[in-house]
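Removed from the display is one protein chain of the complex; every other protein chain stays in position.
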Amino acid sequence: MALYQDLGRNLQKDLLAKWYGDLALANERKEPVAYLFVSGNVEELLQAYGFHLVYPEINALQCGIKKAAGGFIQKAEEAGYSSDVCGYVKNDVGIALAGGKWPLGNLPKPDLLVCTYAGCTTYMKWFEALAQHFECPLFVLDVPFVRDEDVPAADIAYVVTQLRELSVLCQAVTGRTLSEERLRELVRLSAEAEDLWVRVLEMAKRRPSPLDGFFEAVFFMAPINVLRGTPECVAYYEGVLREMEERVSLGIGPIPEEKFRVVLEGPPPWPHFRAFWDLFKRWGVTCVASTYPRVGGIWDWGMRHDPERPWESIATHAMNGYTNWNLARRQAMMRRFVAEYHADALVLHSVKSCRAFSMGMADTRELFLREDRLPALFIESDLADPRYFSEAQLRTRVDAFFEALEHRRSARV
Amino acid sequence: MIVAGIDVGSTATKGVLLHADGRILGRALVPTGANVVRAAERAFQEALRTAGIEDWEVCFIVGTGYGRYKVQFGHAQITEISCHAKGAQFLMPGTRTVLDIGGQDTKAIKVGEAGEVLDFCMNDKCAAGTGRFLEAAAGVLGLDLAEIGDVSLRSRDPLRVTNVCTVFVESEIVSHLAKGRKVEDILRGVHNAIAARSLALLRRVGYEPGLAFTGGVSRNRGMVRALEERLGSPVHASEDSPFMGAIGAALYARERAEHAAAPGKA
Amino acid sequence: MLIAEIFDRCRALVDDTDLSTVAAWKAAHPGAKAIGCFPVYVPTELVHAAGMLPVGLVGGGGHIEMDHADSLVQSFVCSISRSTLELGMTGRFRNLDGLLFPSICDVARNLSGMCSRNFPALWVDYIHLPQNRASAGVVDYYRSELARVQVGLDVLAGRTTTFDALAASIQAFNQQRAVLRDLHAFRRSFPWLLSTEELHLLTNAGSVLDVAEHTNLLQETLNLLSMRKGKPKDRIRVLLEGAFCEQPPLELMKAIEEAGCWIVEDDLLLGRRWLATDVTLNGDPLRALAESYVRQDTVSSVRHERPRRRADSLVERAREARVDGVLLCSAKFCEPALFDQVLLRNALEQAGIPHLALEFEEKMGVFETPRTQVETFVESILFA
Partner (left out) sequence: MYHVAGVDVGSGTTKVVIMGEGRRVLGVSELRSGADLEAAAVEGLEKACRVARVDHARIAYVAATGYGRYQVGFRDVQITEITCHARGAHYLFPGTRCVLDVGAQCTRAINVDFHGRVRKFRSNDKCAAGAGRFLERVAKALEVDLEQLGELSLRSKEPQPISSVCAVLAESEVINHVSQERKTEDILNGVHRSIVDRLAALLRQVGLESEVTLTGGVARNIGIVRLLEARLERQVNVSSDAPLAGALGAAVLALERMRKLGAEGTHLYVREGQA
């Protein structure tokens, strides 16, 4: 009997709904609100000060799924934003211009903006725009770029110094003082959730895979990115893990019959998520691993929050998001995925909005094709702007790619 | 045994009838127009007529092209990418790379010895530098699509055309005309610009000499020359090139039909 | 030298995408190396101190055919990233030994990675320019970053850079910055004696010349300029903002001036005059450099700043230069500049300064559209 079926999907929705519900009331209750980014976020520190957290990226993503992005983007373009800049930003600015009214009710105004420069430089521009709009303090946490395995001690020290400074600012904004004890507890819970999350992701190493490491993982990743440090988050991943184990025992997977296993690089086109997934489902494709669920943080190879070193581990985490890694390390990561998750091909989804992801993708494609002899499919659309999605064009590309893979496979047999 | 391939493109719909022994019995090309379903039927009927064959004689039909799912009388659908590769390797053995320039997209395909697709790339979401671009250019210059290629070959001093956006090419051309540039030089510039874009795609799949040029634009001799100059190696285009998608589809139809007829297989 | 000869020489230097000037320099300095530096700001002092030639990478300037790079860079990315790759892929970096990229945007960041992979013979590094200038740790951090780069350069050069050598290099660049400041001041006062096109050629020649030689060339020009004759024309004074990284074609600058403007203030090739004041030396030159970067005043779209300050600074510069209007002129697809357009436009609006937004590409060939826009802009100011 299936006890846990769809727990991962449904519980995640409930958690987010509750979280958004709390947010809507934050201003009224005069509780402090901070906006921050997903990539390498420092939510443990902010939670320790009792901030409600708003993630504009997640808001943009939700608008995308709910097919509300177009209107907000249009609004921002009417305010002068170029059609060539990141759609996430425009979506979010559009919401701000609409006074915070959006499909999920009302967004509270921020008391503090915390920008981690790690995800992309666009982050900086984004929060500068919001700081102007909301006239509230903006803290830019300058996160050095990660080039090698070993992050220089000076880099970590610099981030820790800034975190301490941020802490002072939080104190000023909230009028509360920090309890190191509480911070350690938050960090401990984060680490626990991180362990479980990695176990969930690694379930996809099985053949057939019980989960889709992209199309499902991008939903399952929500709590680890936005609710880390809470007992609910830990409980959630325990549940998901059980669901996956149950799927294995019942022989269920994300698709009826797994024919191809791929690694996917790039973000999903949120406004056309279903249609996009269907293009692959029709061919029996499971994405066994993908880079997008690692934008928040990369835990696959041991990086954890650490209650023994709360500040240093928060700092290390801040640097450890996918888009803050250099290209060579990212490519190495995809290589590892291909090997460890037994993938047949690499799919690269280039999106117009996000140069942080897309610039260099053609190079990655070439690397895999020429050096690794791994088939690689290159497709383009956008993660936020519904106007850049052409189903007919994408379908031709996806179909042709798997036709060829199928052909090659049957020729080999 | 006779099979058929129908290639429903964004601009033109092509139909080809193929005999089991590999002979092409009939071909047809009709504008796709607004009614895609009807275009597919018309291309099929027209091909039957040129071959003098009745429709019941055709045992397997494969639809391809962007309107492949609209070939309602077809038995299977295969993308035009697979079909162009298949057709090119069949008619021009030794082909390593295929360049298909159609009405609104351009594809570079790397092909294996059996006509299988090893890798491919298409122009991005932007329609710049496709057949439609040439149509627009011909339109502003008041020339026929069929003659612009030849006119471009007369150029001594080709222009540098920088904007390959189909929407803007018109104003760019008008401004060059206004500056007194020769029509052939402008056209040559336009052809060179498309050749450059195509080359970028070819490089993505890893270009090797042995290029089969297919799709409607392969009729354009100016384009063939511009590509040859840019690549520094010969480009193969023939009468059949514009029909390559349909030919490939027919070849797939033949495979399927033989497969189905083979003893011991359902 | 006649002034016309100087401009011809500069033009030849700027058009030389094969970097033969660099080859000549290397021939004259056996064993010495050359490092390509991507705009906007790279601490060229470090390169110079290591006995190397810092070479400014300013894209292809519209002169080169795009043959390879289009296959690696999508159409929604700025041209300079594409042309930089093209230069490398067509062997034009053969006279370079390394590349340095500043952390200015996501494109530059990933471009550095693409260059590492595609040009394995080159040493490639990406410098993290700190964005939190308010932090107490920022100078220490940036000093450590500079030291890291210095070590990389030293390994490449096979020698150790002394503090004295670095101090001397800093002096040399201080002098260059001073003349550049003088030239800009001159143009601001007498735009009819020094066009923006000419000023750009002069500045850009520094991309391939040794700093001392360039400084001399600029100084000589400055002396000659005062003897130049010309008559002011009835044109409006404008400030051009947004072209700090990819450079607009010279023809565009010309078209803008011909359409009835004097560009009297700009952020073209901003990286060359990034440090607005001289670097003050005392003791540790690495720290001095780090401190100048953190403390000096360049306001730019690729550097975090309180948004209000960036907007105010533009308005202030516009007022100081007594301009009639501002051209927000950014490279197509350049996100840092495009995002700032909104901010700057609103500020100019509030300040009542007329403004016009333009986009350019390295490789544009037809200037009708921008010209019409600028003409209208001029008409709207002159006939107001």
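A, B and C label the chains in the order they appear, each numbered from 1.
Methods note: contacts are C-beta pairs under 8 Å (C-beta built on N, C-alpha and C of every residue); 3 or more make two chains touch, one makes a residue touch a chain.
The shown structure was predicted, so the numbers you read here are calculated from the model rather than taken from an experiment.
For the omitted chain, the shown partners it touches in the full complex are A, B, C. From the options A:Ala24, A:Ile65 or A:Ala79, the residue with contact to the unseen chain in the full assembly is A:Ala79. The chain not shown here is touched by just one of B:Val37, B:Ala114, B:Ala146 or B:Ala260, and that residue is B:Val37. Residue in contact with the omitted chain (choice from B:Gln45, B:Gln104, B:Thr162 or B:Ser238): B:Gln104. Taking the complete complex into account, residues 10, 32-37, 66-67, 70, 104, 125-127, 130, 132, 141-142, 165-168, 170-171, 174-175, 177-178 of chain B touch the chain not shown.
For chain C, the residues in touch with the chain missing from this view are 354, 357, 359, 368-370, 372-373, 375-376, 379-380, 383-384.
One chain of the complex is left out; on chain A, the residues touching it are 74, 77-80, 83, 386-390, 392.
Methods note: only the chains that are shown with their structure count from here on.
Averaging Cα coordinates per chain places chain B and chain C 45 Å apart. Put simply, the C-alpha centre of chain A and that of chain B have 41 angstrom between them. In chain C, the positions touching at least two other chains are 71-72, 74. The residues of chain A that reach two or more other chains are 350, 352, 362, 366, 380, listed in rising order. The part of chain A that touches chain C in the complex is made up of residues 79-82, 84-86, 89, 117, 120-122, 124-126, 128-129, 131-132, 138, 140-142, 144-145, 147, 152, 154-155, 157-158, 161-162, 165, 323, 326-328, 330-331, 350, 352, 354-356, 358-363, 366-367, 380.
Residues 71-74, 76-77, 81, 103-107, 109-114, 116-118, 126, 128, 130-132, 134-138, 140-141, 144-145, 148, 302, 304-308, 310, 332-333, 335-336, 338-343, 345-346 of chain C are the ones that touch chain A when the two sit in their complex.
By the touch rule above, chain B contacts chain C in their complex via residues 124, 126, 128, 160-163, 171-172, 175-176, 196-197, 199-204.
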